[in-house]
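Before I ask anything, let me first share the structure, which is written out below as C-alpha cells.
Note that one protein chain of the assembly has been removed; the remaining protein chains are unaltered in position.
A, B and C are the chain letters, set down in written order, and residue numbers restart from 1 in every chain.
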Amino acid sequence: MAPIVGKVRGAANSLLAYTTGLRHLFHKPYTLKFPQQRYAVEKGFRGRHLLHLDRCTGCGICAWICPEKCITIVQRGDRWFPEYFYGRCCFCHFCTDYCPEFALEETVEYDIAEYTRDRLVWSPERLAQPPMKKDDKYVFSVEGRRGASQVSELEH
Amino acid sequence: MSLSHEREDNLIKTLKENFPTDIKDATVMRRSRINVTVAPEKILDIALFLRDKLGFDHPTGVSAVDYNRESRFEIVYHLASIANPAQRDILINLKESVPRNTPKATSLVRIWTGVENFERESIEMFGLQFEGHPRPEKLFLNDNWDGPPPMRKEVRFPTD
Amino acid sequence: MTTTDKPAQESTLGSPSPDEPGAQTLTLSVGPQHSGSGHMRLIVELDGDIIINAEPDPGYVHRGIEKIIELRNIIRSIPVIERPSIIDASNLNHAWVKAIEELQGVEPPARGQYLRCLLNEMNRIMSHLYWLSIYGVFLGHTTMFMWPLGDRELFIDLAESLTGARITYSYLVPGGVRRDLPQGFAEEAIKRTEYFEKRLDEYENIFFKNPLFTSRAKGVGVLSRQRAIELGATGPTLRGSGVEADLRKDEPYAAYGELDFKVHTRPDGDSYSRVMVHVDEMRESSQLIRQILEKMPSGPVRRKAPIVVPRGEAYSRVESARGECSFYMIGEGGDKPYRARYITGSYRNMAAISAVLQGVRLADMPTSWWSIDYWPVEADR
Partner (left out) sequence: MSAQKPAQSDDPIELLADSMNVWVGKLSDIVHKVIDTEPIRNVINWARMYSLWPVNITTACCSAEFGAASGARHDLERFGVLPYGSLRQSDLIVIEGTITKKMAKRLRMIYDQMAIPRYVIAMGDCAISGGLFHDSYSIVNGAHEFLPVDVFVPGCPPRPEALEHGIIMLQEKIRNSKVYPQS
C-alpha cells in the first residue's frame, strides 16, 4: 500500500511543479535587454568618479585612503590633481567620503570597458567630464498580479 | 557595561584547581572571552579536561602569532561549546608558546578532529611543526608559493 | 606490445581479482575546470562509482588576506575583508568592525546597529539564493538556476539604493554605517519581502516537493550530529544536522538581542535537510527585515571612531550566511592590527566535505558537497 501512495504523491508533486512553472509563461518579461534598456541606477550609486577641478586642492588624502593605491597625484601647471587607474579602483568611494573639499563625487557611469590597459588611466581632465546621459531607464516592480517585471521608469 | 563575570571566573577556578602548576596565566579578557596560557608539555591533558569535563567540544579555529621581538610563536586554540547551552557564547583562547628557533608543538588532532586543517595552515604559514599530526602537508600554498613561510613577520613583500 | 618475461596478469591494471571489494580503485581529480567543482579541486577515490575518500584541494583562490590586512590601516582593509565572500559581504565586514569596536570600546548608535542588521539579513537572503541557484546548476535544473538569481536581484536593488553598490558594499565602518536609509526604502522593502515570501511558496511547489529534487537529495550525504560537532562544522551545515546553534541567539550582537526570530533546524543531516534549513532561514530573514524596519529607531547612524587599533586582544564572532565568521585581532596601538586571524564559515566547513562525501555515489557528488554551502573563495581567503 505504502509504495503506491508514495508513487501517487510523487506524480502529484511532479504535476504541481509543471503547473507552477507553466503558469510563468504568461508573466510579463523580467529580462532587461541591456544596450537598449538600462536599469535606472539611482543617484548615490558608486560608479566612476567626477572630479571638480575648481575645488580640488591636490592634498592627496584620496591617495592615502585608497585601499588599492589606484590614485596618483599628477601635476597640471602649478596645481596637483588625482589621476585614477580604473584597472585597479574598487569603487569603494572612501576617497569621496574622506575628501575634505568635496571635490569628488559619485556618478552612475559604470560601463567603462576598454581594449587596452593604458586607456583605463583616467587623467584629471577626463575625470572632470560629466557622465554621458543614457536614456530608456527601467526599474523593477513587484506590484503586478503576475509577479515581478521590468517597467519603464516613466510609467512607474 | 559592568556585568559580573561569574561563569568565566568559575571556569578559571575549576581549571586552576585541577592544574595548579601547569596553567601559567588565566584571565577574563572581556565578557565571555577567556585567555588561558598553559605550558606546552601539558596542553594535551588540559585539552582533554576541557573537552570531557567542561564540554568544550569543538574548535572554532587555531591561530598562530609571530612575536618576533620576543622570539616566540604563540599558538592559540579557540574553543567553544555546543553541548552545554549555558556557555555557548563562552570562548576560551587556549594559548601555548613555542620558541622561534625550534617551533615544535603537540598536535591536538586526536582531541578535536576539527583542528586538522587549521594546524596544517599554521604549518605552511609559519613553519611550525606539530607532532602527531596525521597530514603535515601544505594546504593552501601547495603550488602557490615556495619561499619562506609567508606569515612570519620578517618576510616582507613589496608593499606600500 | 608483447611482454615476454612477465606473467600475463601483471600487465593489466590493478589487482588480478576485481571482485574483491576495494581492490580496484580509481582516483579522479575533479576541478578546477569543471562545472561541478567551483574554484577548487576535489581528489576523489572511487570504488566502482562509490566514493571511498574525497580530499578537497583548496588554495586556488588563496590571496594572502591575513598578510595584507597586517599591512594596511583598518579603513583600507574593509574592501579586502569583504572580498572572500562578496555574496555575503556585509556579514564578514561586520565581524571586522566588531573586533575593532571591541578593542576601541566604541559602541555604534542604535540606528547604526539596526541598519547593520538590515543589511546583514538582506545579505543572508542574497547569499542563500545565489547558493540555491548554483545548486540548480549542479542538479541540472535550469529553472532552479534562473529563478533564485532573478529574485536575488530584487534584494540587490534594495541594497544598492541603501549602500551604493550592488554586492560589495563597504558599508559598515568602525563606529556605525556610512549612509542613512534613502527615501521610500521601507515601503519598497516591505513590498519586496512580501512578494519574496510568496515566491518561496512557489519554490516549494516547483523545487522542494519535486521528485526530481527529493530523490536526489533525501538520504544522500549524511552528516550525523555528533560528527558535525566534532569536525567543527558551523552555520546551516550544523543546523542541518539538528544542532540548534546560531550566534545571533547564543551571543546576541548588534540589534539581534531586541529582535524576535527563530533558529531553524532539521534533524536528518542529509542534503535535503541542509537545503531546507537554507530555505527556512530565508523566510525567517525576510520576516526579520520587516521587523527591523518597523523597530528602526531614529538618530545618528555613525559615531566618530579613530583609525587606530588599541593595544589588546579581541575575538569577534558573527553568524554569517555560511556559518560563524570570526576575527582574532591583536592590536599594538598603531593604525594596523599586529595580527588579524580571519576564520570564515566555509573554512570550518571544509572538514565536513570528506565526511559528507564518503560512501556517496559519484553522480551525487556535486549536489552533496554543495549542500554544505562551501564557497571556496571564502575558505581560501
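Everything below uses one rule, namely that a residue touches a chain if its C-beta (ideal position, glycine included) is under 8 Å from a C-beta of that chain, and two chains touch if they have at least 3 such contacts.
The model shown is predicted, which means the values in this text are computed figures rather than measured ones.
The chain not shown here makes contact, within the complete complex, with A, B, C. From the set C:Y130, C:Y256 or C:Y272, the residue in touch with the chain omitted from the display is C:Y130, counting the whole complex.
In the complete complex, the hidden chain is touched by one of B:F19, B:F49 or B:W145, namely B:W145. Among the residues C:I86, C:L162 or C:V177, only C:I86 touches the chain that is left out of the figure. Touch with the hidden chain on the side of chain B covers residues 141-145, 147, 150, 157-160.
In the full complex, chain C touches the omitted chain through residues 32-35, 38-39, 59-65, 67-68, 71, 79-80, 83-87, 130, 133-134, 145-147, 149-150, 152-153, 156, 166-168, 377.
If you put the missing chain back, the residues of chain A touching it would be 30-35, 38-39, 67-69, 85-92, 110-117, 120.
One rule holds in what follows: only the chains that are shown with their structure count from here on.
Arrangement of the chains shown, judged by which pairs touch: a linear chain-to-chain path with two open ends. Mean C-alpha position of chain B lies 24 Å from that of chain C.
Chain A and chain B have centres, each the mean of its CA atoms, that are 43 Å apart. Counting partner chains per residue, chain B has residues 160 touching two or more of them. Of all residues in chain C, none touches 2 or more other chains.
By the touch rule above, chain C contacts chain B in their complex via residues 57-59, 62, 64, 66-67, 71, 102, 229-234, 238, 243, 245, 247, 250-251, 313-315, 317, 324, 326, 328, 330, 338-339, 341, 343, 347-348, 350-351, 380. Taken together, the chain C residues at the contact with chain A in this complex read 72, 75-80, 143, 150-151, 153-154, 157, 160-161, 164-165, 168, 170, 178-179, 182, 191-192, 195, 199, 202, 205-207, 209-212, 214. By the touch criterion stated above, chain B contacts chain C in their complex at residues 29-30, 32-33, 35, 57-61, 63, 65-66, 76, 78, 82-83, 88-89, 91, 93, 112-118, 125, 138-144, 150-151, 157, 159-160.
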